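A single protein chain has been omitted from the complex, and every remaining protein chain is retained in its original position.
Labels run A, B and C following the written order; every chain starts at residue 1.
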Amino acid sequence: MTRQIKFFEALREGLDQCMGADASVYVMGLGVPDPGGIFGSTKGLVEKYGASRVLDMPLAENTMTGVAIGSALTGLRPVLTHQRVDFAILSMEQLVNQAAKWHYMFDGRMRVPLVVRMIIGRGWGQGPQHSQSLQAMFAQVPGLKVVMPTTAYDAKGLLIAAIEDDNPVVMLEHRWLYGIADDVPEEAYRVPLGKAKIMREGGDVTIVGLSYMSLESLRAADILKGYGISAEVIDLRSLRPLDEATILASLRKTGRLVVTDTAHGPFGATSEIMALAAEKAFGALKAAPSRVCLPDHPAPTSPALADDFYPRAGHIAAAVLRQLGREPDAALFAPPAGRRLDQPDSSFQGPF
Amino acid sequence: MTRQIKFFEALREGLDQCMGADASVYVMGLGVPDPGGIFGSTKGLVEKYGASRVLDMPLAENTMTGVAIGSALTGLRPVLTHQRVDFAILSMEQLVNQAAKWHYMFDGRMRVPLVVRMIIGRGWGQGPQHSQSLQAMFAQVPGLKVVMPTTAYDAKGLLIAAIEDDNPVVMLEHRWLYGIADDVPEEAYRVPLGKAKIMREGGDVTIVGLSYMSLESLRAADILKGYGISAEVIDLRSLRPLDEATILASLRKTGRLVVTDTAHGPFGATSEIMALAAEKAFGALKAAPSRVCLPDHPAPTSPALADDFYPRAGHIAAAVLRQLGREPDAALFAPPAGRRLDQPDSSFQGPF
Amino acid sequence: MMDATTRKALYRAMSRIRTVEERIADLYPEQEMRCPVHLCIGQEAAEAGTGLALDRRDYALSGHRSHGHYLAKGGDLKGMMAEIYGKATGCAGGKGGSMHLVDLDAGFLGAVPIVGSTIPIAVGTAFSSKMKGEDRVTMVFFGDGATEAGVFHESLNFAALHALPIVFVCENNLYSVYSPMGVRQPDGRSIAGIAAAHGVATQTGDGNDAEAVFTLASKAVDAARRGQGPVFIELSTYRWREHCGPNFDNHIGYRTEAEYEEWRQRDPLALYRARLIADGAATGAELAAIDAELAAEMEDAVTFAKSSPFPPRESAGQHIYAE
Partner (left out) sequence: MMDATTRKALYRAMSRIRTVEERIADLYPEQEMRCPVHLCIGQEAAEAGTGLALDRRDYALSGHRSHGHYLAKGGDLKGMMAEIYGKATGCAGGKGGSMHLVDLDAGFLGAVPIVGSTIPIAVGTAFSSKMKGEDRVTMVFFGDGATEAGVFHESLNFAALHALPIVFVCENNLYSVYSPMGVRQPDGRSIAGIAAAHGVATQTGDGNDAEAVFTLASKAVDAARRGQGPVFIELSTYRWREHCGPNFDNHIGYRTEAEYEEWRQRDPLALYRARLIADGAATGAELAAIDAELAAEMEDAVTFAKSSPFPPRESAGQHIYAE
């Protein structure tokens, strides 16, 4: 298991294997068969499976979701992709009222085996309408499942599990993860929906992250090592179902919680994790839990405002230190060297 | 100040006074001028102000929201009404990407003085697609304000304040409150956005409610009196801005928190209130906070399933008792006499 | 002239819908049907004529006013009545109510009360049929109000683009709740014209004439089945009773008694009864026998529904997710 491939390649491989294994799987969405191929994640599929299973779409997000639902009700397994979550909210009605409810409201007679991929992201002046992180809007809807892979391994495994699941699954993929490689088995495998992953074991504090912020959480754990603090890092992977057991077990061990998200704080995913801690691990908590989120305003476009907008490992480490009654150094908040904060790395040169 | 009028009459009076005072105020939405007049809340306005200011709409929720935004950008003050929140999510894109962001993303050059009324509700077999409570979807969006009046007094005062505010305000009105009367001054007055109300003072526990559940919370406080427990009841009234100060002050006094909502628990409004308590009043908490919400599934239609679906005062009281280490009596969970639980009162005889 | 079997089937289908809906209106005040009901009395010809043009294996989907579509497609009456009564034996186990009918055996895939929302879903079921190479047609029912919704237009585009086997049926009854056409759509342009502009084959017809409806719907279904792409049908008709609920409401002011009376004169069932008798295709006694049989069937269904058990408490938590 030493082959490394990137996140987008893992997605593509997962799609390819599902399409190869099951003729009822098809992929659809704006630009799915185009030369960009959804940042590479659908590239080559149209050549292999043909235009009838790798479909471009008219610009009509709500209707394409309805079409996907209708086809899922009648035996197909659509994978619908939105290049940005900001477009996907045009389909809120179909997702929330229809996809999430047809199984329940017809008492199990219908099923909606649908995967909706939505890309979230940040940087390079995407600005207020192209870089939102709206996971909490979906996670609050019973009937939907919501996953957010962080590693290439999980991207492939969760995607395959989502495609094989008989429920509507929203999969939010962070654009800044696309270029990151990981060990990924060549064969098809599944990562169960609803299971968090302990990325790093530790005893002093639990850091709960998701998506790109799980990587920042790992870096925070590295920083904290330097302070003699052992942090446990949990990558949520699924928001719905939420893996309460893993989070609570960790909290019972560490007694401290820092939660971080790619989104704003209030009424967000961090709220639920903190509520869970308070409700079900109250006795174990040694200090007030804290969260590290975006400031509570839309994303400004200017690169000059990106540094303050996106919290990083240092901010997470600082939150831990404060919980332990230690004053964080100013150096923790310094932007990383070698790149501007509107790029994932210096090789990324826009426009998106 | 002894005049009592009902919630819907208070809304109508508020609209009437705003329209009378300011020619730029107009009301729009499906059925606004029709004989039903949005369950009475817009009744008579078309006769008084004419069809150009009391507008019916084609069935196109996303576009009517855009129209409202465009008119708000250019000097009008629209009040848009959706008879059910379930329809309003068709306008998620305009609300979340546009209304909430035009002021910020154009650096203050534009303003969107818009009020969007959305009715939430329950009962009489409204079922999975006609009785959702989606406040948390809106409350998580910076740039929006979100209010939920409970009393007729607040309905009028918050509505006037919302109309006079220069920001987009989502106002969620529970259908079961429409028929409830309260002391309401005849003149125009404002209830400030972002201020919770202490409905009942108490020292042993803080019950935070919103909308219809604030009334259940009051009833729970009555029940608890019988147990010698003094409950403080806070009616949130606003979710965004959230009145953290009032909640935290109460928690510092009581050390105990029960939160209740008309919605599901996970990733909902209760999550944020509990997170707030854990984050900022940790030291004051004497026990794990708890929440009283709908079960985590869509609303079933059959009246036989309503009893278990909608928690009541007894459930709130039980949550308090459990926090205090006392076992609640089974009688607390008995459905109220004299009506079925799919009706607000026995005078309500459907179809809606 | 149409063959006698078809004609009687049309009569029967219309009379069945009328019988059921009238009986629901009678019984509703008992407050045992505790969910909103949108009755389709007055629109039976549109529903019978289109529904009978479908095969059982074809798919149909509808909206809030779906009783007639469900019945004409062959949906099980007992399951429908039990559903409206909120019973475990209902076609959706009591979870759905009047606004969420379903009968998979009959190809009635579902109905939902968010106006317009089943239109793209139906396009999706038609897409499925095309992908799988089945010669199955989907028919989707909606009102004039639904044609104002964006998804309607998006759906026409998608269906035309992929030449999908779908028939869109718009029952134009002039109102969306209490709102007349004039406050919702511009004067002097037709709904059918919009569908035509999308490149969708279009037909318009008298929605109170069951035979005319059946004839054009059959052609439309046939064209869709033969791969000629989608067809849009607009049928003019009228709802007799209030938008939602069992009563008449002409007195509240959104429409006139005169308008109502005019349409009442065009009662699709009475006209067809008279026509069959005048043509000698059936005797009054024959038709009365059909009516009586239908009334008895409805009484059975009501008894079944009333005597069925409510869903057990634990069913509320079942089927949240498919296993």
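In this text, a residue touches a chain if its C-beta (ideal position, glycine included) is under 8 Å from a C-beta of that chain, and two chains touch if they have at least 3 such contacts.
Note that the coordinates shown come from a computational prediction; the quantities given were computed from them, not determined experimentally.
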Interface partners of the hidden chain - shown chains only, full complex considered
A, B, C
Just one of C:Met2, C:Ala196 or C:Ala212 touches the chain that is missing; which is it?
C:Ala196
Among B:Ser41, B:Asn62 or B:Thr254, exactly one should touch the missing chain; which is it?
B:Asn62
Using the touch definition from the top, which of A:Cys18, A:Leu45, A:Ala60 or A:Leu210 touches the missing chain?
A:Ala60
Would you mind spotting which of C:Glu44, C:Asp58, C:Asp103 or C:Glu148 touches the chain that isn't drawn?
C:Glu148
Touching the absent chain: which residues on chain B qualify?
26, 52, 57-58, 60, 62-76, 93-94, 97-98, 102-113, 142-143, 145, 166-167
When the complex is taken as a whole, what residues of chain C touch the one chain not shown?
148-154, 157, 160-161, 183-189, 193-194, 196-199
Residues of chain A (touch criterion as defined above) contacting the omitted chain:
30-31, 34-36, 51, 56-60, 62-63, 86-87, 90, 124-130, 295-298, 300-305, 308-309, 340, 342, 349-352
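Here, only the chains that are shown with their structure count from here on.
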Hey, which chain ends up farthest from chain A, C-alpha centres compared?
C
In whole angstrom, how far does the Cα centroid of chain A sit from the Cα centroid of chain B?
31
Between chain B and chain C, what is the gap in Å from one C-alpha centre to the other?
36
Listing for chain A: what residues touch at least two other chains?
62, 93, 97, 104-105, 142-143
For chain C, residues that touch 2 or more chains besides their own:
92, 94-96, 100, 112, 114, 150, 315, 320
